[in-house]
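Sending over a structure as structure tokens; questions will come in a sec.
Heads up, one of the protein chains got dropped from this complex, but the rest are sitting where they should.
Up next, chain A:
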């Protein structure tokens, strides 16, 4: 048995090289179609933009987003500063959502009655339109960092709660019995079995929450329109001044921020559990 396994190990380097060769061709094949779509969109964009004539601020030609947006020092500084501020709010909100979400789920995993008493509120939190609460939150907590962070937490919390709870409860029955047979305490079972087993689900939740935290940071800021401007209120400002290229540049920046944070947490998750975790069906 061991010789077979060792032969397989020594055989793997050549295998890895050949798969890498295939990967280059594969990635070209994979990147091709979306790039073609992008090219198509840009062409249509130019056509519409020129057809708009004097109203071209509604859809400025793509190159103007760069010349008058990203490459304009003043605009770039404004966007950069605002983006940084929003990132700070999003990450702080996300961190709090992660801590509260995990604690909430752990509490619910410990007893049926706790789950029954607390889960409905997680669902309600998810269902209420946060936008309707934004004015209230500003009213209570002011319009600066803290209030924006609360909006963030409220939007990002639910995936953390539901994913963590799902992860904690998805532990194999016989694994749980294995712990029971050794008289393992609740705490030991939680830390040595349930929590590690839940990590893949927790990281999946974190990724979703990360994306939502960015949305939350922008939404809060956009509606508060007070205090030091984040990317949300900057978007609002450009919009009201009909600054098309700047508006597009700020919107694209905000979207990229979401994508980057989402991808970052995907990487963190893979680094943390990818070593041992095999997604079902792989």
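Here are a few things to note about the model shown:
The rule is simple: a contact is a pair of C-beta atoms (placed from the backbone, for glycine too) under 8 Å apart; a residue touches a chain by one contact, two chains touch by 3 or more; residues count from 1.
In the analysis below, contacts and distances are computed from a predicted model.
When the listed names "Possible anti-sigma factor", "SiaC family regulatory phosphoprotein domain-containing protein", "Holin-like protein" or "ABC transporter ATP-binding protein" are checked against UniProt, the chain not shown comes out as "ABC transporter ATP-binding protein".
Note that of A:70, A:104, A:143 or A:179, the residue touching the chain absent from this view is A:179.
Set against the missing chain, the residues A:193, A:218 or A:257 yield one that touches it, A:193.
Taking the complete complex into account, residues 1-2, 5-6, 172, 174-175, 177-184, 188, 192-193, 196-197, 199, 273, 275-278 of chain A touch the chain not shown.
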